[in-house]
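One structure below.
The block that comes next holds subunit A.
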Amino acid sequence: MFEMLRTVMQNLFSRPATRLYPKEQREPFPSARGHIESVIENCIFCGLCQKRCPADCIVVDRAGKDWNLDPYRCIICGVCVEVCPTKAIVMSTYFRKPARMREPLTYHQEERGRPPKAKPGQDPGEAKDQM
Partner candidate 1 sequence: MIDNVVPVTRETLLAEAQRLADGGQRLISATAIDQGEYLEILYHFDKDLKLTHLKLEVKPGEEVPSISRVYFCAFIPENELKDLFGINISNIVIDYQGKFFLEDEAPRTPLLKSKPPEQGDPREVAR
Partner candidate 2 sequence: MGFISTARVKSPWIMHFETGSCNGCAIEVFAALTPVYDLERFGILNTGNPKHADIMLVTGCVSFRAGRVLRNLYHQMPGPKAVVAIGVCALTGGIFHDCYNLAPGVDKVIPVDVYVPGCAARPEAIIAGTVMALDRLAGKAGPPNIAPGEPRRGLEEGRVVEIAPGNSDK
Partner candidate 3 sequence: MDAWPIALAILLPVATALLAYIFRIRAARVLAVVVMAAGLMVSALALAGRGSFTYTPESVLGLPIDTLITILDLALLGYLVWIGLSMRRLSVVLLAGLQLAGLGYLEFWLRGSTPAVLPAEPAMVIDRLAVTMNLIISGVGSLVVLFALPYMDEFERRQKAMKTRQPRFFLFLLLFLGAMNGLVFSNNLLWLYFFWEATTFSSFMLITHTGAREALANGLRALWMNLLGGLAFVLALIFLARNAHIVSLRALAGWPLAGWPGWRGLPPIGSSPDLLLLPMGLLCFAAFTKAAQFPFQTWLTGAMVAPTPVSALLHSSTMVKAAVYLIIRLAPAFRGTTLGILVAVIGGFTFMAASTTAIGQANGKRVLAYSTIANLGLIIAMAGINTPQALSAALLIIIFHAISKALLFICVGTIEHGIRTRDIEEMEGLFYKMPMTTIITVVAMTSMMLPPFGVLIGKWLAIEASVRFPLLLPFVVLGSALTVVFWSKWLGRILTVSYHRKFRLEKLPLLISASMLVLAAAVVVASFGIASVFDFLAAPVVRGQFGIAGVVTPRADLATGMGEFIPWPIFLLIVLVLLAIPISFSRVKPADIRPPYLCGENAGEKPGTSFYSARDEINLTRTGNYYVTGVFGEASINRWAYPIAVGLLLLMIGVIKP
């Protein structure tokens, strides 16, 4: 009891350990695996990522030039990022923000050089810009 008393008294007179998320946000570690994003313009639809993904959450539609990701199944292992020959998948250090709907993302490659487009209603963005 007295050992604990010392600790709690120290606590009372020191700053709380709490990180006041969302008011204060810590910079993620540089190597942090937050979520993956596609740089769809780089994709060559080789299908490697689909083959190696342990959670089967990528579907590459070569014909329709669609790169489908179920971000709500992705376990953020980073294998796809590693195997992609063209660096068409990048790992963001920010975690994916919570959502009210659970629908897969489809990246469609219009033609090279155009920005990626997500399905309406979906925001693959980061938690950072949410709060």
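How were these picked? Simply put, all candidates are chains of the complex that A comes from, given by their letters.
One rule holds in what follows: contacts are C-beta pairs under 8 Å (C-beta built on N, C-alpha and C of every residue); 3 or more make two chains touch, one makes a residue touch a chain; residues count from 1.
Values in this document were obtained by computation on a predicted structure and should not be read as measured data.
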**OP:** Just give the number of the candidate touching subunit A here, out of 1, 2 or 3, all from the same complex.
**Re:** 2
Original post:
Residues of subunit A touching candidate 2 in their complex?
Top reply: 16-22, 25, 35, 54-56, 70-76, 95-102, 127, 130-131
